[in-house]
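The complex is shown incomplete by one protein chain, all other protein chains being positioned as in the whole.
Our next item is chain A:
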Amino acid sequence: MARNRSCLYEKYVWEVPVRLTHWVNVTAIIVLSVTGFYIGSPKTLGLVPADFVMGWVRVVHLTAGYAFAVSIASRIWWAFAGNRYAGWREFVPFVYPEGRRDMGRMFLYYLFLSRKVPHPTGHNALAGATYLLVFVLYLVMAGTGFALDAEHAPGGMMRVLLAPLYALFSNQGMRLTHHMGMWLLIAFAIHHIYSAWLMDVKERGGVMSSIFGGYKPVKRGE
């Protein structure tokens, strides 16, 4: 295994915007979920009417929401401006034959039907496709979140800009969607961390540390 260590080199895969938006998303999702739980089902923490517990929780929730939205928008931009590993093609592997083949291989490995662990330099194809769904979920969460916030100002710009969403959802349906979206993201986070760990161990491609440093060990010629 260590015979030809020298043939490996550290390849810069995840650029700064990719890693930055990843960690902003992680932080935002944690903060949004914790504050969101309180907003959805609060406890009496105010002792006197002059307290501002829910007020502050909502301020934090909205601030994190804006940070999350900026992060999502930046990442979408970087999908067109960044390197090939950040590019939009990574997230739609199902549209080209090679991507479909890689998705199939990965799926067979997950189902214990194959012992061969695919080792792509960027995202594995199945993960890339999953992130497309996750991004759709992000957009749903941001859209419904801002739409719910905009209700306090019916004539306001945000309310007008998001008008199609109010036609798409009933008022309570929008709240339910926003709430269930959080649970789906929590389920995704569990899956995401597990899969990253699994791939780190099995694929031996240094995926876990790459999201911190940006480098992956790659064979020469790749």
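In this text, a residue touches a chain if its C-beta (ideal position, glycine included) is under 8 Å from a C-beta of that chain, and two chains touch if they have at least 3 such contacts; residues count from 1.
Going forward, contacts and distances are computed from a predicted model.
Of "Urease accessory protein UreF", "L-lactate dehydrogenase complex protein LldE", "Probable chemoreceptor glutamine deamidase CheD" or "Ni/Fe hydrogenase", only "Ni/Fe hydrogenase" is the UniProt protein name of the chain excluded from the display.
Only one residue from A:Arg84, A:Arg101 or A:Arg204 touches the chain missing from this view: A:Arg204. Across the entire complex, the residue among A:Arg19, A:Arg89 or A:His179 in touch with the chain not shown is A:His179.
Not every partner is drawn; the one left out touches chain A at residues 1, 3-5, 7-8, 40-46, 48-55, 57, 109-110, 112, 115-117, 119, 151-152, 154-155, 163, 166, 170-173, 175-176, 179-180, 182-184, 186-187, 190-191, 194-195, 197-198, 201-205, 217, 219.
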